[in-house]
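Got a structure here, written out as C-alpha cells. Questions coming.
Of the protein chains in this complex, all but one are displayed in their positions.
For subunit A:
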Amino acid sequence: MKVFRSMVLVSSDPQSMLHGAEEVYQRFQAEIKAFGLEDEVTVSMVGDIGRHDVFPLVIIYPEAVTYGPVGVEQVRTIVEEHLYKGRVIPEYQASVRELSGRIAWLNARKGTVPAEQRIVLERAGLIDPTSIEDYILHDGYSALGKVLTEMTPMDVIGEIQKSGLKGRGGAGFPTGLKWSFVSKAKGEKKYVICNADESEPGTFKDRVILEGDPFSILEAMAIAAFAVGADEGYIYVRGEYALAQERLIHAIEQAREYGFLGKSLFGTSFSFDIHVHSGAGAYICGEETALLESIEGKRGEPRIRPPYPTTHGLWGKPTLINNVETLANVPAIIRHGAEWYRQFGTPSSPGTKVYTVLGNVNITGLIEVPMGITLREVIAIYARGMKNNRAFKLAQTGGSSGSVIPASLQDTPMDFDSYARAGVSLGSGALLICDEDTCVVDLARVLLNFFRRESCGKCTPCRVGTERAWKLLKGISEGQGALKDLEELLELSDNLYQLSNCGLGQTAGTPIRDVLKHFRAEVEAHIRLGVCPAGVCPMHEEIPASPVIA
C-alpha cells in the first residue's frame, strides 16, 4: 500500500460545508499539487470531527495539529509553512480550551467532568472514510479476524450477551438475545440487515457513523452474520442520505477487493456479501417489518407480529435486524471484550450513547457519552448552556416518539432503566432542548403533524387517531379549544397506544400524554383564558396565503 508522510483532514459536517469546507478542500488539493507534495500528502473530507463551535476544522497528522476556522485564503500558508517547511502555525490553530469531542477528551477532560467516551464514533472524523487501508490501520477488521479464526458462533453471541449491549434504535432490546433467536431459528438461508433508515426528527447519529466510518458497519455485519449463520446482508439507508449511500457502496467495493466480503473470508468457509438498498422517503420504513416489505419492493406497511423477523423475516427467512449504532459497538466489544465494555455506562445499560444535542442551546451537535449522564450535564457541559441565557423548560428525547422531559427531571440519569422508572423514554438519542419561549401546545401540534403525515394508513387507530389528535391541538392553538378536548386527547393517546399495529401509532400519543401530565396548566390557559402564555400560538385562525392569480 501507498504510504503518505502527512494526512490532511477537512471537516465536512453540514456546518463546515456551509462555511466553505468544500472550497477549502479543493484549495488544499490545488496547493499540495502546486508544491509538488501530492505523493507525500493526502487530503480528505471526513464528515463530523466532533467539535461544534469552529468551522471548518483542519487536522494535520501525524502531528495532530488542529487549525480552525480555516478559510480558503489561509490554505496556501498552511501548505507552505506546515506541510512544505514543517513549521506549525500557532496563530491559525484552533484554541484547545474550547475543544469538545475526542480531542478535548484526550487533552483536558479526563477525570474532571463526565467526559465524552467515543466507542461508536471512535474513528468518525479521524480517518479517511473512503480508504479501507486507513480503516485497517486503525484496528479495522481485527475483530472479524479474531471472530473467524479464534471463536465459534456461540462464543460471539456469548460475548455480546455478556457485554449487556442493548439495541440503540429506540426500543433497547438486548442485542445478544436477538442474535441467539436468529441463530436458533431453523433454516438454511438467513439474512442480516442493518437498519439505517434513520428518520426520527432530530436524529442524525447514524448518518455521521455511516459517512465517517462505513467500514465499521460492514465489519460488524460480517461478525453478526457469522454468529447467526447468515450469508447475505442488506443495509437499508434512507433515501435522503445520498452521501452515506455513496460511501457505503464505495466501502463495499473496496471490502470485496480486499477479501473482507465475498467468499471464504480469512481463508475460512464463511462467505458473506452485502447490498445497499435505498429508501424513498418514508419514516415508517424504520419499523423493522415495514423495512422488510420495502426491501421486497412493496409499500412500507408494517406486518402483523408475531411471527417476528427473527424467524420469519426477509422473504420469510430468519432475519437479524440491528440499528447502525448498535452494530457500530460490536467490533469494539469483540476486540476488547465484554468486561472492558461494561466499565462504561451503568450496570443495566452498559456502554455509551450517541446523542444529537439540538434546540435553543449555544452549541448543537453530536456527542457520545457514557450511559447515565444527566440532561443538566449535557446542557451545561456539552451544549455550553442555554442560548441567550433563557431558562430551560423541557427536552424532547428520541425524535418524535420520544418523551417530553420537564426541567424537573433534568437530574435523572439517562439510561434505559432510570428513564423507564421516571415514566419517560430515551428514544433514539435526540435531545431537543427547548427554552421558556417554547409553547407546549405548539410543540405537540408539530409532533402530531409529523405522525399524521407519516402514518402509513394501514391500521385505523393510527390513521384516524393521529389526524384527530392533530386537529384538536390545532384547534387549541387557534383559540378554538374546549376543556373536553383534553379528555378526548388523552383517550386518543390511550387508544393509539393500545390499538395501533406498530410502534409509530403506539408512541404517537406520548407527546400528548407527557404534555398534559407536566404542563396541563399551560394547555388550559389556551382554553380558559384564550392566551398562549409563551406567545407562540396564533390563537386565531390563520388566514391562508392567497394563491397567485395567473
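The definition used in the following text is that contacts are C-beta pairs under 8 Å (C-beta built on N, C-alpha and C of every residue); 3 or more make two chains touch, one makes a residue touch a chain; residues count from 1.
In the analysis below, contacts and distances are computed from a predicted model.
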Name under which UniProt lists the unshown chain, selected from "histidine kinase", "NADP-reducing hydrogenase subunit HndA", "NADH-quinone oxidoreductase subunit NuoE" or "ABC transporter substrate-binding protein": "NADH-quinone oxidoreductase subunit NuoE"
Residue among A:G68, A:G167, A:P214 or A:G300 touching the omitted chain: A:G300
Contacting the left-out chain in the complete assembly, out of A:L261, A:V354 or A:A430: A:A430
Hidden partner chain, touching residue among A:E159, A:E200 or A:E368: A:E200
Residue of A:G20, A:G158, A:P174 or A:G239 touching the missing chain in the full complex: A:G239
Chain not shown, touching residues in subunit A: 13-15, 17-18, 52, 198-204, 207, 238-241, 277-283, 294-300, 356, 358-360, 364-366, 396, 399-400, 430, 432, 434, 438, 442-443, 446-447, 449-450, 453-454, 456, 536, 544-550
